[in-house]
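Written below as structure tokens is the structure these notes are about.
The complex appears here minus one protein chain, its other protein chains still in place.
Each chain carries a letter (A, B and C) given by its place in the written order, and its residues are counted from 1.
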Amino acid sequence: MSLQDELYKETILDHYHCPRNFGSINSASLKLEGLNPLCGDELTLYLKLNNDIIEDIKVEAKGCSISTASSSMMTEAVKGLSLDKAINIASEFKQMMLNKNEITVFDETNDDLNALAGVKKYPVRIKCALLAWNTLLQCIEGNNTENDNLKNSKE
Amino acid sequence: MSLQDELYKETILDHYHCPRNFGSINSASLKLEGLNPLCGDELTLYLKLNNDIIEDIKVEAKGCSISTASSSMMTEAVKGLSLDKAINIASEFKQMMLNKNEITVFDETNDDLNALAGVKKYPVRIKCALLAWNTLLQCIEGNNTENDNLKNSKE
Amino acid sequence: MLDVKKIKADFPILNQNVNGKRLVYLDNAATTQKPNCVIEAISDYYKIYNANIHRGIHTLSQKATQAYEDTRVATQNFIGAKASQEIIFTRNTTESINLIAYSYARFNLKPGDEILLTHMEHHANLVPWLELSKELGVKIKYIPLTADFRLDLSNLNQLITDKTKIVSVTLMSNVLGVINDLTAITELAHKFKAIVHVDAAQAVAHMPIDVKKLNCDFLSFSFHKILGPTGVGILWGREALLDSMPPFLTGGNMIASVYFDKVTFNELPYKFEAGTPDIANVIAAKTAIEYINNIGYKDIAKHESKLTAYALEKLSGQENIIFYGPVNTINRGSVISFNLKGLHPHDLGQVINEEGVAIRAGHHCCQPLMRLLDISGTIRASLYIYNDEDDIDILVKTLKNAYKVMGHVASR
Partner (left out) sequence: MLDVKKIKADFPILNQNVNGKRLVYLDNAATTQKPNCVIEAISDYYKIYNANIHRGIHTLSQKATQAYEDTRVATQNFIGAKASQEIIFTRNTTESINLIAYSYARFNLKPGDEILLTHMEHHANLVPWLELSKELGVKIKYIPLTADFRLDLSNLNQLITDKTKIVSVTLMSNVLGVINDLTAITELAHKFKAIVHVDAAQAVAHMPIDVKKLNCDFLSFSFHKILGPTGVGILWGREALLDSMPPFLTGGNMIASVYFDKVTFNELPYKFEAGTPDIANVIAAKTAIEYINNIGYKDIAKHESKLTAYALEKLSGQENIIFYGPVNTINRGSVISFNLKGLHPHDLGQVINEEGVAIRAGHHCCQPLMRLLDISGTIRASLYIYNDEDDIDILVKTLKNAYKVMGHVASR
């Protein structure tokens, strides 16, 4: 199998070349920077909440194809959802990337995410795929436990 | 070759069983404790000086056959000598034990010392053979540089 | 039951003569020999997938990283740890204890606090604390020994108080052979919120280690004492405890982000593993664990107990012998210390070595214990899975020769 078949699938390259929801939100309710210490990939996540609903989400990222594509897919997957539902999807995604034995498959709505399953075969790249999702989870958790957006955004 | 031929020669065992100048000197001019950290052998060296001459020398030792025999031979070799001459013999002895290439042979007066040449083949035991001699050298040096016998004796 | 012949065949070093005699290796408490599979695990690494780990994207680096992390998981399971990130690879037990002293104790103890040790500790579990006591003004106390070489716990209530912050004890003495029951100690220590470190360096070869059952907070051992390579030890610590500690050694791999004026640290376990580790040996350590697990601690214990009983009996027949340690097999491992009256252990050791028998003579890194016993050292015969009764018989025969060579010297 070639690298294109396993890792750099068309869907991934598409998101990589045209990342969705790329940019920043001026009046973000939540903002958090994420970092992959191993490779130096960085991103900044912006969330605009309406009560519990993710009304808007944007990502500024400097990263490899996997991390860029993953964050692009992440924004598509959680935009419009409640925070709880977003947490659910993020957990499912982490499950897909980290669980060696079980195979997670996303339904049609989130079909793009399935393209990232191939990353599992490249252990060092898993962190690239997880960066956006871990940042999302931390961002929501920080909001829940602290209710202190300013501090959160300064992390 | 057997152990008796190489290491535990008759001369050595004789000094081991009946160490010469064994004991302490009440009115010692110099006193110093020596220690072999690797095996825990300890000795206390006492010197009674008359000007520059080693008038009397005694050793209290708790050690193996090699360290006991070597300290016994040391006392015999330097008793009655000037400090300078004692330093010379000690240096020659160290030369014999540590120099891999040259062969040192002592003359008749100090013939017993030649018995210790076999220790060279047993590297861990060299320190046993050197303990008394190093203590002697340190004791004399301490006296020369500090002229402070009390401090020296408290080392 | 353990098949010694079969096991022996796995250890190439045992198949040789020393001083013209068959090698009888009885210095296992210092370091054990290595089976072929461990030696091969090292050369396989170098021959097939040697590469630096953790940051490499290429195939060799990924293989090496995987194998390195596999050992962490194997070690986790080996000692019943909750999470693999609780396993920190160090060079040896000594470094593990220094890590606790530098990164935990230095930041959590203040003048007047107390550290409790025992009279049977190895220098590795003495000197770091003595140094710390000088630096911080903390006090060191000791659990004394009973006449039969056991920990004397009768005054434990006075020894552990609310001043006690760290209790660090060996699970098995490398001189006396005794295995310590630590239940009362850990219980009382935890009552007073002290943390307990268990030095398992000697114990791990002889008995299964379970950090949950031991109820300790830190534990350390070295792989070279359980058939593994030199250069690898571990510190295990409760995750919350390790998380709360600042790093010890700093540099590459242990960081999250580095700027010219600030730095943030990586998560556990990497926070405590700075620089390129001893990759080959960490990987081979897993093979050592597998080898031991294949034999099983149950059979190891049975074999050791039987052999220790045999050795104690045969040695007891030797004139003038003095044992330092219990002369029975109750709660003791296969480490046997003794002297022959009127012979210096170094001379005795030399005579024994002459017959191809490797034993240790000296203070065994327990100088204070030697002073307590009023001796300069002992002869120590330590047995392991590849030793048999024949080895003991040869040892005993060498003893008979000792007085002939050395004569007898009344203690001076």
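The working rule: a contact is a pair of C-beta atoms (placed from the backbone, for glycine too) under 8 Å apart; a residue touches a chain by one contact, two chains touch by 3 or more.
Small disclaimer: the values here were computed from a predicted structure and weren't measured.
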Given C:I39, C:L156 or C:A301, the one touching the chain that is not displayed: C:I39
Which residue of C:I57, C:A184 or C:I322 touches the chain not shown here: C:I57
Where the missing chain touches chain C, by residue: 12-13, 16, 18-19, 23, 25, 27, 30-31, 33-34, 38-39, 42-43, 46-52, 55-61, 91-95, 97-98, 102, 119, 122-128, 130-131, 140, 142, 222, 224, 229-232, 247, 249-255, 257-263, 274-281, 346, 349-350, 352-353, 357-362, 365, 367-368, 371
Residues in chain A touching the chain absent from view: 2-4, 7-8, 13, 16-17, 22, 38-42, 61-66, 122, 125, 128
Contacts of chain B with the absent chain, listed as residue ranges: 35, 37-39, 122-125
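Everything that follows uses one rule, which is that only the chains that are shown with their structure count from here on.
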Mean-CA-position distance for chain C and chain A (Å): 46
Whole-Å separation of chain centres (CA-atom averages), chain B against chain C: 37
